[in-house]
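Sharing a structure here in structure tokens format.
The complex appears here without one of its protein chains, the remainder shown in place.
Coming up: subunit A.
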């Protein structure tokens, strides 16, 4: 056991002490803080660039009354739009738009049925909020005009537009309420991303580590003093703990960033990080599935890493494994909209997909307990099988040198391991 901890400590510490690890973590933390304060930063930058100036729109009012009412309407809403009445012709105005003197111009008129007819001309079609703000304002005016025409009181109008009460009930045993589902979706989505990236990053880190030890031939010294199996699991655990530490750092900084966020803006992400309405069980499942997913793929990665003799070949060797993780993520992502799809249920019991897919289902649905337990059981068994198999391959693989970069070498490695 002593050697196990020495290797564990070594793989944890040397990696944690590297500059690249430190810098990556720092950049990520900085990114989290930046992201949390993004709205206020954009606001500030916008002010600095002087874009707080109102958008100028010239209006040609053929009806004679609409301009004033529109102005009034916009002032009520405090939109950053300044309107200006003009008598210029359409051609003159088009020129102004083209020369970017003005943002846009609009022609307003009533048609025969007293319906507002507006024609908005602009040089940039990308701008969406300005025309839609104008459209909303005009729509309100239209409603007032029509109500006047029909001699409806304000109450009558609001009654007319009263929204209906539409409640959804799902009597499927596994379903959560709509509200719960929306809350869960954000949480599950974020955690799914974390699991996905963590598994892909740390397992490829393991494969690279093993290949580096092999290519620098330090492996021969290592396995002459500690058994390859111990070495492999110490490595997997060491890098795993490193991953957990790194993720914790991110989580804490995320939490801090959103609680300290000066914008104070409440959105789903800040709600997630401020731990409001947090489903503890979802978080617990996230930890369980992260650990299982990590061990599953890390064991596989160590096995694959032991087969190559040059670090350059690592990526090629772990490609099939990476594709497997990506496939799991895609399957799980398709289920975010509808977690009750049939194939998700099947995929959640397939060991390599389970960490993401079962997590999605357990996070978004009220599953009977046996389902996640069965899935966890299947994964644990798979990890043990992989560990046992990996140890066999590893024993031979680490002694095998040469241009090995295909899975065909598995057989050779097992053969050598036996000898």
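Note that a residue touches a chain if its C-beta (ideal position, glycine included) is under 8 Å from a C-beta of that chain, and two chains touch if they have at least 3 such contacts; residues count from 1.
What we mean here is this: contacts and distances are computed from a predicted model.
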Identity of the absent chain, which is to be given by its UniProt protein name, from "Sodium ABC transporter ATP-binding protein", "Cysteine desulfurase", "Sulfurtransferase TusA family protein" or "Inner-membrane translocator": "Sodium ABC transporter ATP-binding protein"
Residue touching the undisplayed chain, where the options are A:16, A:97 or A:226: A:226
Per the touch definition above, residue among A:216, A:281 or A:316 touching the missing chain: A:216
For subunit A, residues in touch with the removed chain: 2-3, 6-7, 10, 14, 18, 212-213, 216-227, 399, 415-416, 419
